[in-house]
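Every protein chain but one is kept in place in this view of the complex.
For clarity, chains are labelled A, B, C, D and E in written order, and residue numbers in each chain start from 1.
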Amino acid sequence: MTASKPSSRSFQPVSAFDSPRYAGAATFMRLPLLGLDASDIDAVDIGIVGVPWDGGTTNRPGTRHGPRQLRDLSTMLRPIHPATGMNPYTICNVADLGDSPVNPADVMDALTRITGFYAGLKARGITPLSAGGDHLMSYPILKALAADGPVGMIHFDAHTDLFDDYFGGFKYTHGTPFRRAIEEGYLDPKRVVQIGIRGTMYDGSDVAWGLEQGVRIIRIEEFEERGVDDVMAEARAIVGDLPTYVTFDIDSLDPSVAPGTGTPEVGGFSTREAQRMVRKLAGLNLIGADLVEVSPPFDPAGGTAWVGISMMFELLCVLAASPATRKSA
Amino acid sequence: MTASKPSSRSFQPVSAFDSPRYAGAATFMRLPLLGLDASDIDAVDIGIVGVPWDGGTTNRPGTRHGPRQLRDLSTMLRPIHPATGMNPYTICNVADLGDSPVNPADVMDALTRITGFYAGLKARGITPLSAGGDHLMSYPILKALAADGPVGMIHFDAHTDLFDDYFGGFKYTHGTPFRRAIEEGYLDPKRVVQIGIRGTMYDGSDVAWGLEQGVRIIRIEEFEERGVDDVMAEARAIVGDLPTYVTFDIDSLDPSVAPGTGTPEVGGFSTREAQRMVRKLAGLNLIGADLVEVSPPFDPAGGTAWVGISMMFELLCVLAASPATRKSA
Amino acid sequence: MTASKPSSRSFQPVSAFDSPRYAGAATFMRLPLLGLDASDIDAVDIGIVGVPWDGGTTNRPGTRHGPRQLRDLSTMLRPIHPATGMNPYTICNVADLGDSPVNPADVMDALTRITGFYAGLKARGITPLSAGGDHLMSYPILKALAADGPVGMIHFDAHTDLFDDYFGGFKYTHGTPFRRAIEEGYLDPKRVVQIGIRGTMYDGSDVAWGLEQGVRIIRIEEFEERGVDDVMAEARAIVGDLPTYVTFDIDSLDPSVAPGTGTPEVGGFSTREAQRMVRKLAGLNLIGADLVEVSPPFDPAGGTAWVGISMMFELLCVLAASPATRKSA
Amino acid sequence: MTASKPSSRSFQPVSAFDSPRYAGAATFMRLPLLGLDASDIDAVDIGIVGVPWDGGTTNRPGTRHGPRQLRDLSTMLRPIHPATGMNPYTICNVADLGDSPVNPADVMDALTRITGFYAGLKARGITPLSAGGDHLMSYPILKALAADGPVGMIHFDAHTDLFDDYFGGFKYTHGTPFRRAIEEGYLDPKRVVQIGIRGTMYDGSDVAWGLEQGVRIIRIEEFEERGVDDVMAEARAIVGDLPTYVTFDIDSLDPSVAPGTGTPEVGGFSTREAQRMVRKLAGLNLIGADLVEVSPPFDPAGGTAWVGISMMFELLCVLAASPATRKSA
Amino acid sequence: MTASKPSSRSFQPVSAFDSPRYAGAATFMRLPLLGLDASDIDAVDIGIVGVPWDGGTTNRPGTRHGPRQLRDLSTMLRPIHPATGMNPYTICNVADLGDSPVNPADVMDALTRITGFYAGLKARGITPLSAGGDHLMSYPILKALAADGPVGMIHFDAHTDLFDDYFGGFKYTHGTPFRRAIEEGYLDPKRVVQIGIRGTMYDGSDVAWGLEQGVRIIRIEEFEERGVDDVMAEARAIVGDLPTYVTFDIDSLDPSVAPGTGTPEVGGFSTREAQRMVRKLAGLNLIGADLVEVSPPFDPAGGTAWVGISMMFELLCVLAASPATRKSA
Partner (left out) sequence: MTASKPSSRSFQPVSAFDSPRYAGAATFMRLPLLGLDASDIDAVDIGIVGVPWDGGTTNRPGTRHGPRQLRDLSTMLRPIHPATGMNPYTICNVADLGDSPVNPADVMDALTRITGFYAGLKARGITPLSAGGDHLMSYPILKALAADGPVGMIHFDAHTDLFDDYFGGFKYTHGTPFRRAIEEGYLDPKRVVQIGIRGTMYDGSDVAWGLEQGVRIIRIEEFEERGVDDVMAEARAIVGDLPTYVTFDIDSLDPSVAPGTGTPEVGGFSTREAQRMVRKLAGLNLIGADLVEVSPPFDPAGGTAWVGISMMFELLCVLAASPATRKSA
């Protein structure tokens, strides 16, 4: 873990008692906004990053607008976790690092740009918490974070995202990121667990391939049968103490909770279940997390983004507690 | 059961790998669209039919627009059931048979037209899966399907729809279909079970009459107490092995799940509960099913229709498994 | 308890069989609309009152429009409670008493006007059921109802509303009403129970202060662990047989159920849970109730108001059953 | 003209300086709400009446909800006309007379009930200003008002509503009212002018029949060519000094202005044009007016109803100025 | 012009008097739906085609969903033009030819597929009327239609779409189609006129390049100054009697009229102006037309699609009148 460098900057959210929550240009959690070229960038422990990109979307587009809406709703959050009492901003220096560079017109170039940005974070010892964008973005992020070897992953989703290709052989879509990541050695499939899988299937080849690699797939029916605590105990055992990434697809939640997404599947998690699951990640060796697939055009009033940013706050708290995260605050 | 006749037509959904799911004129499940006058109509085992009609609606109209929106959203479905692995299109020939004739200006004529259309299906040995439209439509459908004698019914709904009349003696509204069907001998009341009943009541005369006839009414509170599995075991026992119809009113679901309907009642089913209930119908002697009361003007973005068509896919799978359904595929 | 005076007026809802539910100017539950100056005002046992005011709102305004939309949706209700069979209108004379006077431009004057109006109700022996409006309104209502001494309170909410002040010392906001009510002796803190508390926190000073005073705070996690029945048994024990007020903040419900509110917090009650909780209030010594924080601009189609008025009907039934309520019907 | 009887009631809108415009149960223009059985009903000069009915609608229903939403939005109005300075409430006693009785399940019975209600108004010398509801309602109103002989009519609309029948011979739909009214002698076709006609046509039989009867049809293209003033001069000449009814279909306006209606046609009036046209009716011998086809499900936020009620205020002012209207205030 | 082959099929829209306009699976104008492989495809004179693709969109995506929503709204149209009395279906055989093949994951392959499809239409002598989709689609269509040499074009738009490249050299976006079409010889720039151009500019290089090539650019200010008739007279003179394509971008209209589009610019055409302009195309030598950039996620209720399909009906009528169109009906 890189040591952080001193900064005179306050890494605290703007207080609602100084400025109302609806005031000011919106940054994630009302935190300071820094570029990677800021002189005190090395003082940042956890960087919240947007990935305004849906280049991997095969059906209903729109998640490129996600980071903007998530920033807007994030200003409704207060600093302290309600159940644990943790104030993550007193443990780590957290900042809004802006949006990753992307390329709306060229998928492969976008993948390169994203990997480059996250490699920069890794080089500086910054743990990333990312806001999507479609799920393909997890692939270039993992490519950067797993530069030293494959990592484990806890994956909340309605879909496995383990397909091989799409529409005439296209290999990089939001249905394929984790197949690519496993094939290319960024994920250790035996340390990958997927929770919440459901929805009608094309042919089952994604599931079959995943199982062959050793991915643990916990469908929603099994989840319902066993309950949050049992499932999460297994998930923790699967990833163990080694470096682990967390990816949370908003479509793992029920569409009544999170309608603003491109590929909803009925019968998903409630937010209570989701909160309880993420809280069970506390103490794992987490190296990063993302929340993906919030699509503002399908929920302009922002209810889905509010759910999304509420889950991101839960993720922030378990990242702040991770032994892998630098703690400068 | 009538034998089907050969057809050179492929009764498979258009593949998303050939044409994106948002492409093409929308038919139910991207299936071929046939009229009853098609030369190969007898090759169809299960016919999906719209009933674009809300002539029985006493409060907030709009379900006449339901079939169109359900077709649109149905193109988001993939062919295989996620929990059972069943692909219904490899078991039966399924087709979109268009919309039943109706009459927007004359309720009694509409009833006649609908019964006529479904009698045509019955004559051809086609099992109908219908998309409403308001709940009055189940009455003319039952009239056609029960031509040989009363059938049983499993009925998911917030309301009993067992009223006698409305507003000065009008006998045919979406609050009265099953009273008429029992009175006229299309339903055997002792083989009728209603699940999910709730919402404020006028005077209780509907419930009282139903109980007198032998209808089993399982209110939401009893459902919650006992759980899905226990309730469905009872429901299966009530209808037994004899011919049974399934009617699913979208307002049986909670309004947070399905806001696009005319008479919502808070405290309804979650989609997880509903999916689990419909899956418990597998193996029953089912002769048809419908999903009713989706009202697009109250949910133009289509979330309710997505829930509705997802439930229709569940119904399609249990119809495909029914011993009563011809299996030509 | 004041005796009621005779009235020739029928205190029955307009029947849907005489006039469709969407017809007519909307009053609460289609009841007669009386001013406090009506000659037969003393015949009223329970008065439903709007408080069109959001002068205490610190973030997203709009609840001033709540009473109008709640009246509109209330016309969808029928007279009889589905689970108990109670028809409250056959027990008590219930009426729409219009809206309390307010002052949109002066918070302190509004507080005075509201207290004055409710003092008038109390003087006439009328039990109030109020529709907000933001939560600050409960404070002037309690001030009127507790003129004879502090009362108990069962409080359903995501937030404690026990803060001291806001933004440079402002003492009267929708985050402070119950601190003021306890400080000024309108509530007995040892007979106050708050259920459903959740959401990120500023500094925890509200909770700490409440606990010091003896308020029982049941967070959502405890609620989930114990279930409705256990929690409500404790709540009943806390308030005992003494006079008790009920306040129901719509944001105690999950945002998927009730998106139309200014300060949503994910992970809230389902309507089934909420209905079950309110039904458990039956038989308590209830002196009034309110439902607050419905904000129509955040849900113009009215789904939230429908949930809100459905909860108000539940509250009406337990008020009608209260020993404290006059029963003239 | 019947003389009015004295009343101690104030027929003034509730002042926004006494009670904010969003407060209180909504009546038309915040006026007193009277039934026809009120003791001082004869003091009313102009009665504003809702007709919550869409029994004549052949395509997209919903206008039954119109009067409720128009009442809601009407509370945004202030008392004085901006261009003329007229305060109609200082000239006439104006009141909200509630909704006409209707029958949602029986078109012919509804027609009878509506005619009966308006006959009651006529008998009392009350000039009606009505809020729809679909356009078929103008037929039973005309039947009542023209009891003494055919009247003239100025008709703003995208459609002629002069069809003969619909869907197998149904004679009473919102496409046929004025053919019926001419056939049955309630309208003098030579004193009928239609302005704004446009939109694709079925077969032109409506136009042909109208022209044969002597109806003057001014299509939108002619309107645009000649301008408001020229067209309205002709319209005034056509109806002359004899009794004249005004009917304003909201779909005469452009859909960008008034999207909340069932049969929109692009290329319609702007509100500036519409206001200017209605103002040009001042001084005619007007015996009543209506505004129809506002459909809240297609515009729940109420923008269309705001336009509609703004036009109703314009109509109210020209009715107040009509020599045919009693002036008691 | 290829001669058409006989067909026993009726190329008439389903009548609203046989089946209500909201009934049935939606095809363009309720016309028969044929594939290019239909045995009687050569009987078609005008083919209406969807292009469900937004692969060229650089900002807000969603137009891939346009054809589906346009089909839905098209069922509201009646057969006869209101101003001219033309029934295009009695002049030509018009059909819905489904959607062009596209590739959501590969822009260049999509261009090839679209060109291939339209080459097939051209080979059969079918005049295409297309529904987008983003504006890049006009380029592959022009490539097919101009196989015999460059054509002229009348272009209604807020933007020139004459940019060279985007975001690091990408040459094929919805901002570049007409530069490519001019460069590659499908358009004769001296016979291209653009009407309605407005909105803030990047650098003016698009306009400069267009003017150099001889494109006539009529900005909105010039249009307003001169009026429809004068501008259209010039447009007709520019394209003359030679083969001409018409492309209508929905964003040429004012956003109040057509909000459902990705790149709105305030200050656009009214629909009255747009209708008048398209009508002025009558008699030109038109070889095809398209309407592009309707984006349903930005207007789920469909008002924009209604405007769009209304304009498509205007385009259909001028295509039916074109000397270049085969007339078999």
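Note that in this section contacts are C-beta pairs under 8 Å (C-beta built on N, C-alpha and C of every residue); 3 or more make two chains touch, one makes a residue touch a chain.
Quick caveat, the model's predicted, so the values are computed rather than measured.
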| note | Displayed chains that the missing one touches are A, C, D, E
| message | With the missing chain put back, one of A:Asp72, A:Asp165 or A:Glu224 would touch it. Which one? | response | A:Asp72
| Which residue of A:Asp99, A:Asp157, A:Asp188 or A:Glu314 touches the chain not shown here | A:Asp99
| Touch criterion as defined above, residue of E:Met108, E:Ala123, E:Ala147 or E:Val266 at the omitted chain | E:Val266
| Contact partner of the left-out chain, one of D:Asn59, D:Gln213, D:Asn285 or D:Ser310 | D:Ser310
| said: Residue by residue, what part of subunit E touches the chain that was omitted? | reply: 58-60, 166-168, 197-204, 219-221, 224, 254-256, 259, 263-267, 298
| Of the residues in subunit A, which ones touch the absent chain? | 19-20, 22-27, 33, 50, 52, 64-65, 67-68, 71-72, 96, 98-99, 101-102, 104, 300-302
| task | Over the whole complex, note the residues of subunit D touching the chain we left out. | result | 16-17, 20-22, 76-83, 85, 254, 256-257, 270-272, 275, 301, 303, 306-307, 310-311, 313
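Going forward, only the chains that are shown with their structure count from here on.
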| note | Among all residues of subunit B, those touching at least two other chains are 20, 22, 58, 60, 64-65, 104, 166-168, 254, 256, 298, 301
| Which word fits the touch map of the chains here: line, ring, star, complete or other? | other
| Contact pairs between chains, per stated definition | A-B, A-C, A-E, B-C, B-D, B-E, C-D, D-E
